[in-house]
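With one protein chain withheld, the remaining protein chains of the complex are depicted in position.
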Amino acid sequence: MPPDLALPGGLGQARVMRQDTTELTVATRGQGLHDCTDAVRRWVEGTGIDSGLLTIFIRHTSASLLIQENAAPAARRDLERYFARIAPESGAYEHDDEGPDDMPAHLRAALTQTSLTIPVVGGGLALGTWQGIYVFEHRHAPHARTLALHVMGD
Amino acid sequence: MPPDLALPGGLGQARVMRQDTTELTVATRGQGLHDCTDAVRRWVEGTGIDSGLLTIFIRHTSASLLIQENAAPAARRDLERYFARIAPESGAYEHDDEGPDDMPAHLRAALTQTSLTIPVVGGGLALGTWQGIYVFEHRHAPHARTLALHVMGD
Partner (left out) sequence: MPPDLALPGGLGQARVMRQDTTELTVATRGQGLHDCTDAVRRWVEGTGIDSGLLTIFIRHTSASLLIQENAAPAARRDLERYFARIAPESGAYEHDDEGPDDMPAHLRAALTQTSLTIPVVGGGLALGTWQGIYVFEHRHAPHARTLALHVMGD
């Protein structure tokens, strides 16, 4: 048996590591930030992993992920207006196969995140008090957005 | 022997985890998005890891990483034009040691990604149908860009 299995020692943790994955579908109701913190947290807690790393990956290029202020709805409205302004639908885009919100969606996704990694500490996410996990929908129409969740730890 | 080695159980997976790393060099041919999805996928599949987490890290500050639409070349051209517009070479920059494309390169890198994490599920990347992995070259001259790849799983 490897010595670090028998002797966890003082540095780090030598329990045997494991992982789990799932898919989480978020039903968006048009453009804007959709809070998915609770759904993600519940899944992580259900895996029983006490210490580790959570990865959230969104399998789309016209919606993205963002960790943002979870207390003030006005902050989220400002954020939505900001992205509507810096990557506007009124732009002259070559690619508009799916309408005027098609290309701005890809731009807003490029400026935000496709994947987020969050440490798991003491059985919970290491989020700060004011941090929420959001799916940022960039299309006008409601969509079912798929997140691939992965957690690894012990 | 720890019980979770003997008894994989129902929660997660208790096979012994392993990892692998490599460096991948991408030869860019001037500014724009360079698709490296196939090279990354081939390496991951070659490691034989069935379930886990892939990390891609670009070791530069004037090129970056992006997951974007892989079907429409027009969408990629719009994206390149967009970043050329919001972080323009015509800006008044204090730092221009390497020419007018030096500082805009750092800005465009700051607005996009230095690292990407993608779950590995069923022996393959959990990318959506329309997602490709791109090196976003921000300099005019061709460069050899080094990616550090890391996969961990079982």
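Here the chain labels run A and B in written order, and each chain numbers its own residues starting at 1.
The rule we apply is simple: a contact is a pair of C-beta atoms (placed from the backbone, for glycine too) under 8 Å apart; a residue touches a chain by one contact, two chains touch by 3 or more.
None of these values were measured; they are calculated from a predicted model.
Residues of chain B that touch the chain left out of the display are 1, 5, 15-21, 47-49, 53, 55, 57, 59-61, 86-87, 91, 93-95, 97, 103, 106-107, 109-111, 113-115, 117, 146, 148-150, 152. Even with one chain removed from view, chain A keeps its contact list with that chain: residues 1-2, 4-5, 11-14, 16-17, 51-53, 66-69, 72, 74-75, 77-79, 82, 86, 111-113, 116-119, 121, 126-128, 130-131, 152-154.
The definition used in the following text is that only the chains that are shown with their structure count from here on.
Our note on geometry: chain A versus chain B, Cα centroid distance of 17 Å, whole angstroms.
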